[in-house]
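Let me begin by handing over the structure; questions about it come next.
As you look at this complex, bear in mind that one protein chain is not there, while each of the others sits in place.
Let's look at subunit A:
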Amino acid sequence: MTEQSNTRIGRFGAFGGRYVPEALVAALEELDEHRLKAQQDPGFMGELQRLHRTYTGRPSIITEVPRFAEYCGGARVILKREDLNHTGSHKINNVLGQALLTKRMGKTRVIAETGAGQHGVATATAAALMGLDCVIYMGRVDTERQSLNVARMRLLGAKVVPVDHGSRTLKDAVNEAFRDWVANVATTHYVLGTVTGPYPFPEMVRNFHRIIGVEARQQMLDEIGRLPDAICACVGGGSNAMGIFHRFIDDADVRLIGLEGGGEGVESGRHASRFSGQATPGVLHGAYTYVLQDDEGQTIESHSVSAGLDYPSVGPEHAQLHDSGRAEYYPIKDDEAMEALRLLSQTEGILPAIESAHALAGAMRIGRELGPGGVVLVSLSGRGDKDVDAAARWFGLLDEDGGDPA
């Protein structure tokens, strides 16, 4: 459906495009040509499916969570368990696809940006699997709040480069990855980790994640006997959300709900909510989309307890879904998300990533709106192992002496 409504190639309505230095255009065209051919190539698609099945562990299951649902107004809540994928999040779906494309293009090196570290870990994993050199750019602030993932990437053989410019978070890691790519594009593929950036990245990354929604839709029909009333997914750049939303876009009765990092509240100015009226359309990182920016077009730094949602811009297809009204977007504040994280852990024994906890907090709101009889599908995009330290600090679970509280 979205394919037909594109007014120009590489656009989702007015959004998207390819705002990049000329030096990168040839590489983007090469990538587009290869990924379109690969999509039609049974050899390529077969290899990707084999990796999904034997390496990632797909299909990921769905889990109904009745004890958590008691806090969701009596609606039934079903989780799509991307947290059970190898490497702990949905990110592997896209990375395996792009790593296979890297080899197909004859390139030997991959680079990537990462915020929470999940995309970096996934990229480092795929690079190890396929024998590619790997460099990960990560904002200095994020290397500190996600230090466990830095160690994981290094264990996997990747080089992790902390970025000290600008806000020293995800957006600056993207800038640095682009700088590397311009200089090394002949041998290097930039494994962009979300559904933004210059064309063809938004469409290509969405297509690699579309399997989430394709599986989930069938699982809902087979196991629950109906489609959900609403789907909740967190939205940083928006890859897990586009992945689970896309197969449902034509199901007009299914509400698509994106949850953004509300930080300390939209009114505080310290947030990552692009769709709550403060962001305006502009260009960042190669795409025309909603951007948190000041009156002179300078990017405003975002804030979120979740490193993976701490990004001032959002994928252009989300911008279109927002403007068309097909999807709804709401901010979830840091403390709401952390409360949802605690709740799911203690009612169901599932520790979600802080990013995914925003989707759970969304389900708590929407469930109350729908009431008993409603069914909410939640994209549980990642597991919370990486967040144990941050959550322990948030809830004050660490004792000074390291002992168990009496």
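In the analysis below, a contact is a pair of C-beta atoms (placed from the backbone, for glycine too) under 8 Å apart; a residue touches a chain by one contact, two chains touch by 3 or more; residues count from 1.
Criterion: contacts and distances are computed from a predicted model.
Candidate names were "FecR protein domain-containing protein", "Tryptophan synthase alpha chain", "Autoinducer 2 import system permease protein LsrD" or "RNA polymerase sigma factor", and the UniProt protein name of the unshown chain is "Tryptophan synthase alpha chain". Screening A:N175, A:S239 or A:S302 for touch with the missing chain picks out A:N175. For the options A:M45, A:V185 or A:I224, the residue in contact with the chain missing from this view is A:V185. From the options A:Q293, A:Q320, A:S356 or A:S381, the residue with contact to the chain not on display is A:Q293. Interface with the hidden chain, as seen from subunit A, comprises residues 17-27, 29, 165-166, 171-172, 174-175, 178-179, 182-186, 280, 282-286, 291, 293, 295-299.
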